[in-house]
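Please read the structure below before turning to the comments.
What you see is the complex with one protein chain gone and the rest in place.
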Amino acid sequence: MRSVDLNCDCGEGFGAYRMGDDEAMLGLVTSINVACGFHAGDPEIMARMFGAAKARGIAAGAHPGFPDLYGFGRRRLPFSPDEIERLILYQIGAAQALCLHVGTKLRYVKIHGALSNIAMVESSVALATARAVKTASPDLWLLVPAGTELERAGLASGLSIAREIFADRAYTDQGLLVERACHGALLEDAEEAASRILTMVQEGTILTVSGKRLPAQIESICVHGDSPNAVAMARAVRARLEGSDILIKPFVLV
Amino acid sequence: MRSVDLNCDCGEGFGAYRMGDDEAMLGLVTSINVACGFHAGDPEIMARMFGAAKARGIAAGAHPGFPDLYGFGRRRLPFSPDEIERLILYQIGAAQALCLHVGTKLRYVKIHGALSNIAMVESSVALATARAVKTASPDLWLLVPAGTELERAGLASGLSIAREIFADRAYTDQGLLVERACHGALLEDAEEAASRILTMVQEGTILTVSGKRLPAQIESICVHGDSPNAVAMARAVRARLEGSDILIKPFVLV
Amino acid sequence: MRSVDLNCDCGEGFGAYRMGDDEAMLGLVTSINVACGFHAGDPEIMARMFGAAKARGIAAGAHPGFPDLYGFGRRRLPFSPDEIERLILYQIGAAQALCLHVGTKLRYVKIHGALSNIAMVESSVALATARAVKTASPDLWLLVPAGTELERAGLASGLSIAREIFADRAYTDQGLLVERACHGALLEDAEEAASRILTMVQEGTILTVSGKRLPAQIESICVHGDSPNAVAMARAVRARLEGSDILIKPFVLV
Partner (left out) sequence: MRSVDLNCDCGEGFGAYRMGDDEAMLGLVTSINVACGFHAGDPEIMARMFGAAKARGIAAGAHPGFPDLYGFGRRRLPFSPDEIERLILYQIGAAQALCLHVGTKLRYVKIHGALSNIAMVESSVALATARAVKTASPDLWLLVPAGTELERAGLASGLSIAREIFADRAYTDQGLLVERACHGALLEDAEEAASRILTMVQEGTILTVSGKRLPAQIESICVHGDSPNAVAMARAVRARLEGSDILIKPFVLV
């Protein structure tokens, strides 16, 4: 039986602020990318999220981003690849320690926002990311957007990798995400998104804005945690996949 | 031959800011307490300091504090013991990862400023500190002010502990530090401080402001990194101890 | 015809974070307390809120708090009255400049959270607040909780003051707010709160938890912006007052 993972960003609040409906998403996904205190998140939220991952038997991931609470990690900040390597290591280490605190283990790393956008196309940043993950622990998986420099860097470094596609984002013909600011970048209709995802998973392709099909290995689907209809979309995607006999489970043994 | 460790706070800059003369101190001490990004420090500085510890064969320690860059970790902030446990874990984890980055291992933890002042007298905070250290790794040592709740918490938790006295701080008859704001709290004469330290190390006692001698095990001496004459004091203390056939070496195998 | 002002906290998001439903509240209140970037808020949000105040003909107020985004200004931080005076001045000045930017004028100041709780009972902090407001501009009003040290400090300093009561908070027999953490501190039923407010406004009294009636001048009613049912409560309070021929208008000429 075919299987695929559903992942979402989680714990992206800060102090009194909340972002997205973590509680609802935790019931729908099988892997959570937990913000690590730089673009969002704090030790309290991290411990809560990792504890929830343990309680539900889903995979705990670290979600490092630029140190940019104001910009929510979505702005490209001027850090060199070496500095980025250390920013990521700092955040993974913090996440590992808070996983131990709740009696679980950090399973994987997925980088956030602008950092991910850069690493998808710049091999120096992708390689810095892979180095950081491998240094923190060679047992960690790297969750990467399918068909990008991050995928190549993960493979080259010998890390276990899982490739993801995005349920709510349109793709260019190069297999990259259409920029958030562009028309049509964000898919809003949950059922439409679910159908598209089912096709991509069944075919092993990425559907692009122009209708092209790019071959891709797909081990995970990202249903974003912070868009207003994230819960509806996660629910629709999950239902459509399960209705087509695709098993939803973590890409890594939990 | 008797031996003792010299430790100092290090890496307490932030971005373009510097605090103390790290370079000079690195040549004088045998253990460094590296700020972890909350009261001071950032990933760049941390990696540099841990790298220097490796290069010089001295012990690398994490120096977690309150998240209070403005107050340099010297203000008592309203966090519960459980929150403090997670603040400390977050910082230790980050430090462990950056140690791996430079090819070394984090050896010990010493908490900073107001956090330490609280943990010296409040057992709930002392125990939270010990739990955090043990969770991060049972191999980590806890460096504690001699004769305090932190010492008791470290022992009770089964951690390896090292007890320190302060070269530049006066002691109350209860064996606590005289508050920074009080007259005479900070010793400024390096030679006088060196003589006092030699006596304390040789006798195994803490000399208090009123001239009392409190018995204490002493495995390390803290020569603060951020006072203006820290370098002179560290040099004087080291010379006086070595001149009396006391070996200066880390309290933990490096 | 009797009249009273409705005020609420506004603009308490930060970057991508939102707090409360500013848009809905703007249609219900006559004065807005705009966060100034320390406990919440940023220049973008401030300009938007002050612009909205201008567009709707409601009074623009500054809402300074402790520099504590993590704690949302609700934690007592260790600042002296003199430091608090400067923290408040900094924030008022920033708010004044952003009012000019959108072509309006800052009318009043209301302090936030823990800062307000302290100033309600500590005259040194209340007086520091009044000094800050008067220094920024003697034309500014000070919006104060009725019957507190802040009211006394405002009067003593010769500032124009408006006294407020809280629609969603219970009162002790001393006329202070029951602490948030205590049972019954937050009123949740909008209709019940509206009835209580109507009584207080008509009688000129504060109703306490034990049923006492404390005489009080009431020029404004605070309908908190960040509680989940703030919009329902503001709507109910407004309807009940208007239904009893009480005019809802700003306490200051706009």
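Some points to look at:
Going in written order, the chains are labelled A, B and C, and every chain counts its residues from 1.
Following the convention adopted for this analysis, a contact is a pair of C-beta atoms (placed from the backbone, for glycine too) under 8 Å apart; a residue touches a chain by one contact, two chains touch by 3 or more.
Keep in mind it's a predicted model, so treat the numbers as computed, not measured.
In the complete assembly, the contact with the undisplayed chain comes from C:A94, out of C:A94, C:A119, C:L187 or C:I218. Checked against the full complex, the candidates A:P67, A:G147 or A:G175 give a single residue touching the omitted chain, namely A:P67. Here the missing chain is touched by one residue of C:D21, C:E44 or C:D189, and it is C:E44. The chain not shown here touches subunit B at positions 13-19, 42, 69-72, 74. Touching the omitted chain from subunit A are residues 67, 70-71, 75-78.
Annotation for subunit C: contacts to the undisplayed chain at residues 37, 43-44, 46-47, 83, 85-87, 89-98, 100-101, 132, 135-136.
Operating definition for what follows: only the chains that are shown with their structure count from here on.
Mean C-alpha positions place subunit A and subunit C at a centre distance of 41 Å. Each chain gets a centre from the mean of its Cα atoms; for subunit B and subunit C, those two points are 45 Å apart.
Contacts with at least two other chains are made by no residue of subunit A.
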